[in-house]
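To start, I am sharing the structure in question, which I have written as structure tokens.
The complex appears here without one of its protein chains, the remainder shown in place.
Chain naming follows the written order as A and B, and within any one chain the residues start at number 1.
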Amino acid sequence: MSTATASRAQLLSRMAAALLGGYGFAWGFIALGVATAFAAGMPFHDAEHLFSLLAFLLYLVTFLWSFAARDPRRVWLVLAGGGALMAALASLIQHVLV
Amino acid sequence: MFQNFRLAMAWVHTWFGLFLGFVLMVVFFFGSLSVFDREIDRWAIPESRFEPQPMPSYDEILKPVFEDMQPSKESVDQMRPRVDGPMPEHFDTPVRWGAYTTHRDPVLGLFAGYRVPNAKNPDELVWGTRTIDPRTGDALPDDQLKIGSRFFYPLHYSLNLHWMDLGYWIVGLAALIMLVALVTGVVMHRKLFRELFTFRPNKSKQRSILDLHNLTGVVALPFHFMFAFTGLVIFAGIYFPVTHTQLEPLHDLHEVVESQETGLPHESAGVPAPTASVDAMVAEAQRRWAARDMAGDVGFLALQHVGDANGYVSIYRAGTDRIALTGEGIHFKASTGEVLREDPPPSAVERIDEFLTGLHLQHFRHWLLRWLYVLGGLAGCACIATGFLFFVEKRKRQHAKRGQIGARVVDAMAVTTVTGMLIATLGMLIANRLLPTNLPARGDWEQYCFWGIWVLAMAHAFWRTAPVARARLAPAWGEQCWAIAVLAVAAVLLNWVTTGDHLLKTLSVGYWPVAGVDLFMLVGAVVAILAARRLKRRARPQPAASGELSGETAHA
Partner (left out) sequence: MPENIMLSVALILSVAGMGWFALALDTHWKQVCGKQPRGQASSRVLRGLGGAALSLSLILCLKVDHPTMAALVWIMALAGAALIVAFTLSWRPHWLALLAARPPRR
């Protein structure tokens, strides 16, 4: 019984990581991508379109990886941690530019 | 937790596919109908059954109509909490006027945005819309719902669930899951090319359902992938509003830079100025397109800062011969008619973006491609529906033995979203022909009919799938197929009775929008009857049934 509950908890954790963690990661990716590309001289809307386009493909990959990866803790670390890091960097670049 | 990669992917495919599949069914079916949304509008609004019209003269037709327009009551009500003080009775500072048409529109849709005095955010406008007969400028009654382009089409991308954009988010999640299901499906399938053409209707039921699931999924794989993906890209601004939240300051910085670069004024001057002849500007724009060897019609016409010294007129070419919706914009100073700017050719990224959104929104002129899109969409529906059926077939005996209701519930939901959805759609079209023309809020009643009939179909589905709990075929499928056949024929007959436009007439004059909708429903009726008869044969107890059964359990 306890193993069943444990695996159910793990499954829920993976689902949350796939949906929410992946969303945060994609968000961070767009933010960082737009900020860097704009800083590097790419037109704003081009940067916006390009990175949101790529972000959906990235979201697809991270979604699948959340279930395929061996260790769900690592999934959370990469997705939530990486997403937050990228978003913070983006705000930093924005702060410098504006 | 999962023993291996393939099992993990299979779990994701089964369970996410099942739950979001019900949404995807709606998205694919109404997406397919939306390919012909304007034709369905013609069927539903008999007054608009005439040939498509080009953008009419602004100076003679559009100007007086725009001047007569006011924001809609809903828009004003929505704005009320964001204004200091009372709302005015009459809005007299229009900021933006626009008209958009395609090669398939007999009627013309106009919109107008107005400044609100004392608004907390002065850039926020209230909006009004109107539909006119472009030949005369006469307004079409607001009460008439454009069932194709204002109900089926938004149902496709928002489920018509507008509270907090919830519908968009559900559809967006479903689109992501569609992509996930395609990738995981390919991982599970393995024999992608070797079994590309394989459909064995005479093998066991489970096998033939799976064949059909694979076939419709794989042959239209590029279509399914591109449409789910481009659907997400179109609403990227809703799903990832990064540049309007976290990066808003950066966005504002760019807007200022942009308006300096383009020379198109971002703000109004506050000094009134008359508008020169817009028809002359249209003629000049068309001359310039022709000089670039891209002669074309006007697709989109917009006035910004109406009646102000900073006002300008933007004229865009209709993209009927390209994938892009509209383009090659030319902007004129409203007060003098001099050219302020010609949009430069799109950058590489813009080209990609135009292609991706344009291939999904399809405003081009290409009837063959439109029908191929319908085929792709219906293949998607077949793929999802067979997915449900496979789920039920694989589990119903086991569930029956253990007294579980899972298979029955899934079967009932499948009936609801497959045949039930068709019944609701046909029911709405019938209501459209039966409700009195002078009924107030007639369009709302049509929508209540749609949802009401769907709920009834769902109730029927849950009631008549009881035998699934005993591992037998649900009578709900056959019964709803008969209902579809009867309703489809009734809709065609009612169109004849109430408008006089029977098939012989519409076919002989070649009025395809109405003839096409009628024919499509009749073909649907024939398919439904064939399906119902086949289901009846299947349901009849056969001596060979026990043999078949053992073969099936071996597969499962």
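Basically, contacts are C-beta pairs under 8 Å (C-beta built on N, C-alpha and C of every residue); 3 or more make two chains touch, one makes a residue touch a chain.
Here the structure is a predicted model, which means the values were calculated and not measured.
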Note: the excluded chain touches shown chains B
Only one of B:F223, B:F462, B:W496 or B:Y511 touches the unshown chain, namely B:F223
Of B:F91, B:Y114 or B:Y373, which residue touches the hidden chain?
B:Y373
Of B:K120, B:R200 or B:H244, which sits in contact with the chain we cannot see?
B:R200
Residues belonging to subunit B that touch the chain removed from view:
194, 196-201, 215-216, 219-220, 222-223, 321-323, 355, 358-359, 364, 366, 368-369, 372-373, 375-376, 379
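Convention: only the chains that are shown with their structure count from here on.
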Would you tell me which residues of subunit A are touching subunit B in their complex?
7, 10-11, 14, 19, 26-27, 30-31, 34-35, 38, 43-46, 48-50, 52-53, 55-57, 59-60, 63-64, 67-68, 87, 90-91, 94, 97-98
Listed in rising order, subunit B residues that touch subunit A in their complex are 1-2, 5, 8-9, 11-12, 173, 176, 179-180, 183-184, 229, 232-233, 236-237, 240, 242-243, 246-247, 249-251, 253-254, 258, 347, 349-350, 352-353, 356
